[in-house]
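Comments concern the structure below.
Apart from one protein chain that is not included, each protein chain of the complex appears where it belongs.
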Amino acid sequence: MLYALLGGFGVAALAAWLHRLTGRHSGWILALWPATLLLYFLSFLPDINSGTVLFFYDWIPSLQIRLSFRIDGLSLLFALLISGIGLFIVAYAGRYLEGHRDLGRFYVILLAFMSSMLGVVLADNLIALFVFWELTSITSYLLIGFNHEDASARRSALQGLFVTVGGGLALMTGLILLGQVGGSYELTELLDNGDAIRQHALYTPILLLIVLGAFTKSAQFPFHFWLPNAMAAPTPVSAYLHSATMVKAGVYLLARLHPALGGTELWSALLGTAGAVTLFIGIWLAVRSTGIKKMLAYSTVMALGTLTLLIGIGSEQALAAAMAFLLAHSLYKGALFMIAGIIDHETGSKDLRDTGGLFRAMPVTAVVAGVAALSLAGVLPMFGFVAKELLFESVLDDPRTWLLAMVVAGAVMTVAVAALIGILPWYGQPVATKKIPHEAPPALLAGPVVLATLGLLGGLFAPWVDQHLLAAATSAVAGTPVNPDLALWHGINPALGLSLFSLIAGLLLYRWHDGFRTATAFTDTLAKRGPERGYDWLMAALVRIAETQTRFFQSGYLRYYLMITLLTSMSLVWLVIGMKGDGLRLHLDLRDVQFHEAVLIFTLMAGAITAARTTSRLGAVAALGAVGFTVALLYVMFSAPDLGITQVLVETLTVILLVLVLFRLPGFLKLSSTALRVRDAIVAASVGVTMTALVLFALDARLYDSISHWHIAESLPSGYGRNMVNVILVDFRALDTLGEIFVLALAAIGVLAMIRLRAEDKRHE
Amino acid sequence: MNHGMALDILLPILIPLAAAALSLICWRSRALQRGISVMATTGLMVAAVVLLVRVYDNGIQVMYTGNWPAPFGIVLVADLLGAIMVVLTGITGLATAIYSLATISKAHEHYGYYPLMHLLLAGVNGAFLTGDIFNLYVWFEVMLVASFALLILGGERAQMEGAIKYVTLNLVSSAMFLSAVGLLYGLAGTLNMADLAEKLAPHQDNPMVQIVAMLFLVAFGIKAGAFPLFFWLPASYHTPRVAVSSLFAGLLTKVGVYALFRVFTLIFPLGDSLIRDLLLGMAGATMLVGVLGAAAQFEFRRILSFHIISQIGYMLMGLALFTPLAIIGGVFYIMHHIIVKSNLFLISGLVYRLQGSYDLKQLGGVYRQHPWVGILFLIPALSLAGLPPLSGFFGKFIVIKAGVEAEFWWLVAVALVVGLLTLYSMIKIWAEVFWKEMPEGSTASVQQRGGTGLMVGTVVALASLTVLIGVAAEPVYQLASATASQLLDPPGYINAVLGDRS
Partner (left out) sequence: MNNPRQHQSLILRVTGYFLLPLLILFSLFMLLRGHNEPGGGFIGGLVAAAAIVLYMIFSDVKAARRLVAVDPRDLLGWGLAIAILSGLPGLFLGQPFMTSQWMELDVPMFGMLKVGTPLLFDIGVYLVVIGTVLTILLTLAEAED
């Protein structure tokens, strides 16, 4: 099992090389991998009704992240679709993109996607599922932007990625919460634990977060807009990712978690509403489109809405309908997309209005398109019909009549779309196309032929499909064994009536679709204000906010940086003093101050103020020197002769250094206004006052005696020196000194490099 | 536990110190300096790994320098956090040293590039391994002056401007740090961190203790590049040579983060305190402001610089939540981040080598010309954005899981949004530099100089590590988990340094 999944990434890694090796027929060669997978998954089919098969591999046991996989009806249905359609897509891509310089890269990403998608539907561990989920988003991004020199493709790719990954983050949080509430990340345990989860206080946030993730992935309103834009990808990608597989991941997740989360009013309301709205908006926009791929994309949105709606209704019948609809849709939509690609490939046309009368040139394609379109329209005896009957029956049973209205309206328009695609390009007057049309080569036709045929066979042998796959899938979604009894013919009942009605009304709509399109043009303005505008607005706002706040914080002026840093520090200190400062006392006792000490302090302050206020550089140096020498005197007075001597020497050298530098500097300019200087003085004073206050507080807050008594006692007997300062410097704390002499050396190298390197650069210029 | 003479703990500091002294002695010979550089960084990495293994197997390692008993002399202490950080320093150092061989000009080599680099590594390692708060200050100074000198090496105007901001704001940090150490010494009369932890444990509510803690928060907050104290970082990181930026990006802010982790687990353990609330707020704001800053940039290295800040937010979040899982997340995040961030800078240098610009508007078509460089970029970039199964995903996953468990919903929401915006920036780079065609009239041009193979090799090695940390996350998690247990057990640290007190 692990090989089946991770092997795909290995094959993907080799794909570019294999492509170079096998040249023209690389498509068929690489299709061997999905074919193998298909056979592997088919081998599970006979036993699928006897229960779930589980596989366990450890990954990160400490975080309960395991590579555990399950095969039950639902995952097998998806796995078969992914590998089966994948097989034809790879072969198709080999021909469709033949000679494209990036075909090798294309295979790599496509195969990586296939493995990721299989991971999503097979994973039993929620986090593993999420890992694969995100991988599908990334591979989808790379595929939408496959023609990456085109700016609009890049934009669409980003949009798809942003929406799906954004939802993915919500999903991740939801899954973490779910794992926390359910006590495990394993679906096997969670699915049996539904009652406890539904009654938990966190149920609502969990549901909302997971639903958000699923909706973005499966393009539910109001996140549907990225999907039509994703059609910037090459057609095999649209057929595979954005119709048959990836966009169904959200639906898969909802179906998968139905036993754990489903069945509540919130579930039904959320999914039912979103599904119905998505369904309606999707098919509405589909009828209004003229681009073949756009139309198919919007009808995919419709299908995704339908699936969400059915899972939301959640009755056994609805779930069965969902599974049937899912299968039917993947078959006919995969076929129709590949046919759209064939039309594009053979005629150069992407728009319905540029086609017509193609039957003569490409009869096989036309017939296949017709068969697939019949299934889309839900006409007897196609599998699409079976699905549609079930859909009507499920919605008829739901008390919400407005759902029924939406579904029927959707069905009518679906028939119209099917007719547009199944009839318009092929019959009637031939339209001159960019290329002279030819019948498509086998590699392109294989997929549509097989998928369309399966759609027909599925209808004819509906009970067989039911018993061998869909019953198991429905049971997996329902959480209990279900026997939906799929059949082609349900007898004469209201659902059949609705079917007939939608068929007739749909054909009428097709007959007058030009008029319809003109009459409904007003909705375009509505659509322009739709959620995509919201997305654009958000992205623009993001950049604007980013720029504004960055201009504010990262202004480029050191004085503001310094001011914010200092004021933040001081306010934080005062915050502590204000909130916790009970018991702090300023230890200020001036009685013992001697006269000469006062004089020194006065000199010190005068020096500092002069240095800050003077307008002459030399004056500033002199004032600073005065400060330095006074400090040295203070050291001596408080019996620290070493420090005093050092200070004097350092002061001397500093003055020399300053003098060396000073006469190279430009004249002293008074740039800041008085107001600014006052502001700066306030900031500086606040720091000074705060620090002084802290020192005075500290004098009164001593908790322990210093350890320095040990140093005094041990200096001579252990350190063999009477000068304790020196013993500390070279022995007790020699490591500090070692560090500091390296600091000195660093400073020297820095100055040297700065001056000499610049001089050398100048010489080179 | 007290192997007073364990050499393992000394070598990660001694090797770069000795290498710096030797390179200075050999300043006339470029070849010798290059040789010393590669040998020393290799040795450093080996020594670091040996140390980590030793600590993992035998517990906290202590060396009493000068053979003076604690708390009177200076102790070097290696616990798992310190040892991990040293290993990461070793990795970054080696990568930079090799990358430098291909990218640093003769003049730079002649005027002390290598001694400066070694001393930066020494300062960083010293900070990770010292058990003395004043000695920590000393290593901070070594680091600061070394990084300042590396920043101005070359003396270009942009460098000077950046360096002035860098050094001024970092000196504010130093001043706060030193004041805090002074006040702390006044209160507790000791500088040994274990001793401080023991002595201050009963006095956590003392207002003066809390003020000192706040000063440490500010001082290390500046170092770590936390909001609203980060200004120095985006002002300077894009100015020096890429190898230098990469070293800075990987290590400097992380020393600040390390210090926060150390001080606020050992000396001032975060309870339900004011500081913790502040730190939570800082974490959120740091993430958000950093990532928005990046969204406004169009210069490769500037984007990366701002992202350092936002990523620091995640690490702070791990610390501030202060649950075992959160600390694990923070540690995991640090490990992931250092490698990814250094690598992204190295890749920006590689792109510069190929096209001669850092400006997104001038660049383009790299994926067409050099698909492998594209893949090499995507690995760390997507990892930074937290996409699975790369290292960044698990870091983010753990931190967010911790946030969810602690029910800090707003912080979780911020962390998630920031993840998305990080992706936005990375994708911006990808789309502009790699996907887009080279714009017409672009001034970009190929930079001819040898050694591109060395650069690519370095990048490949670091990218492999990123993949490895993701795919083999279990052992890394175990390590982070053991680290978190140590951090949340101050008595263990105190006993290791001061002898058994029970």
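Per-chain numbering from 1; labels A and B assigned in written order.
Note that contacts are C-beta pairs under 8 Å (C-beta built on N, C-alpha and C of every residue); 3 or more make two chains touch, one makes a residue touch a chain.
Keep in mind that this is a model prediction, so the values were computed, not measured.
Within the full complex, the residue among A:3, A:522, A:595 or A:720 touching the omitted chain is A:720. From the set A:645, A:681 or A:713, the residue in touch with the chain omitted from the display is A:645, counting the whole complex.
Of the candidate positions A:579, A:682 or A:752, contact with the unshown chain belongs to A:752.
Think of the hidden chain as still there; on chain B it touches residues 4-5, 7, 10, 14, 17-18, 20-27, 63-67, 76. Residues 641-642, 645-646, 649-650, 652-653, 656-657, 660-661, 664, 719-723, 725-727, 729-731, 734-735, 737-738, 741-742, 744-745, 747-749, 751-752, 755-756, 759, 762 of chain A touch the missing chain (whole complex, contact as defined above).
Here is the rule we use: only the chains that are shown with their structure count from here on.
Per-chain Cα centroids separate chain A from chain B by 26 Å. Note for the complex: chain A touches chain B at residues 58-63, 65, 105, 127, 130-131, 134-135, 138, 141, 145, 148-149, 151, 154, 157-158, 161-162, 165-166, 169-170, 172-173, 176-177, 180, 542-543, 545-547, 549-550, 553-554, 556, 558, 561-562, 564-566, 568-569, 572-573, 575-577, 579-584, 691, 694-695, 697-699, 701-708, 710-711, 714, 718, 731-736, 738-740, 742-743, 745-747, 749-750, 752-758, 760-761.
Note for the complex: chain B touches chain A at residues 17, 20, 24, 65-66, 68, 71-74, 76, 107-108, 111-112, 115-116, 119, 122-123, 126, 130, 134-135, 138-139, 141-142, 145-146, 148-149, 152-155, 164-165, 168-169, 172, 176, 179, 183, 185-190, 195, 199-200, 203, 205-208, 210-211, 214-215, 217-218, 222, 228-229, 231-232, 234-235, 274, 278, 289, 292-297, 367-368, 371, 382, 387-389, 393-394, 397-398, 400-401, 404-405, 412, 416-417, 419-421, 423-424, 427, 431, 435-437, 473-474, 477-478, 481.
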